[in-house]
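For this view, one protein chain was removed and the others were kept in their places.
Let's turn to chain A:
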Amino acid sequence: MRIGDAKQTYLADEAIWTSSTQKIWFALLLAVLLAFPFMASSYLLYLGCLVGIAVISTTGLNILTGYTGLISLGQAGFMGVGAYTVAWLSLNTGLPFPVTLLAAGLLAAAVGVLVGLPSLRVKGLYLAIATLAASVFLHFIFAEWEPVTGGMEGLSLEPAHLFGLEFRSDFAMYFIIVPLAVLALFGAKNLFRTRVGRAFIAIRDRDISAEILGIPLLKYKLMSFALSSFYAGIAGGLFAYFYRVVTPESFPLSMSIFYLAAVIVGGMGNLLGGVLGAAFMTLVPEALKLLTAVMTPIWPNAPVFMSPMLEIIFGALIVGFLIFEPHGLAEIWRRVRRFFHLWPFRS
């Protein structure tokens, strides 16, 4: 049983690390993340990269939806902006990846602010539908603005490069994606220890009360949109470098729903939840693919049923988590931890 957790200052209450045990565990986790690409098979490495990209985007959406309480159905659109920015820049200017990624994030943030502007007048579900409209327009632009986006064919780009180094394989991409994901999480974690992050939370809890407390709603809502789409833009840029081809169909509406689902399944307003949700939602389809591969020798029809089953499981996960576990995987994680903290007593 863990004891002696009494905090005496607000600073201690807000600290990222509350105990040395936590630091040790985190150092271990970093070591595992570092060692992972040297041991994992190429398939696992591919999954690791996918999860990393999903973590960045989910964290961004978590800032907007989980912490500020604004639902967005435009996350895939913002990712698309980032991806097209990276693709266009690397095709036409050949800039190294830190520059293109930053540009992707900034441009996506600018588009995010534009999309967030209706939040001046509408909120809640109306705002969600405004973001839906934005994603329809963005998709239209991706498909029709051929000189820049390459139309339905899309753009294919060269691998990411820096100082003459080329990041061609999944192995190399892992060392861009995962550090960025860790950085993104630290950024978000620190955000909610600042005035801005706390203003977001106040807006989520009751926007009118927040305004009475002196938080300018529009400014902070737009800031939340900008930050969230910045994350989405970076994730989209990484997506572009990872697959090295970007088409309008890479960012369908269902992808926005996927990220919303990841936030919900993980736990809204919880960064750890975002990570767990992103990993879980990315890995479920892969697990189902594995299961199908195992089943096929016994039951030859299995592959036919895989894609519908995936749809059903995806929907059932959303509905099931919302009804039975509204705080998501993060809450399950907390319960498991509490069990060990309190052991040998029962909570």
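Here is the rule we go by: a residue touches a chain if its C-beta (ideal position, glycine included) is under 8 Å from a C-beta of that chain, and two chains touch if they have at least 3 such contacts; residues count from 1.
Quick note on the criterion: contacts and distances are computed from a predicted model.
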item	value
Chain not displayed: protein name in its UniProt record ("Amino acid/amide ABC transporter membrane protein 1, HAAT family", "Peptide/nickel transport system permease protein", "Iron complex outermembrane recepter protein" or "(Fe-S)-binding protein")	"Amino acid/amide ABC transporter membrane protein 1, HAAT family"
Contact residue for the chain not shown (choose from A:Phe26, A:Tyr43, A:Tyr126 or A:Phe175)	A:Tyr126
Contact with the hidden chain (one of A:Phe36, A:Phe137, A:Phe192 or A:Tyr243)	A:Phe137
Sites on chain A contacted by the missing partner chain, in the whole complex	65, 69, 71, 118, 121-122, 124-126, 128-130, 132-133, 136-137, 140, 143-144, 206, 208-209, 212, 257, 260-261, 264, 268, 305, 307-319, 322-323, 326
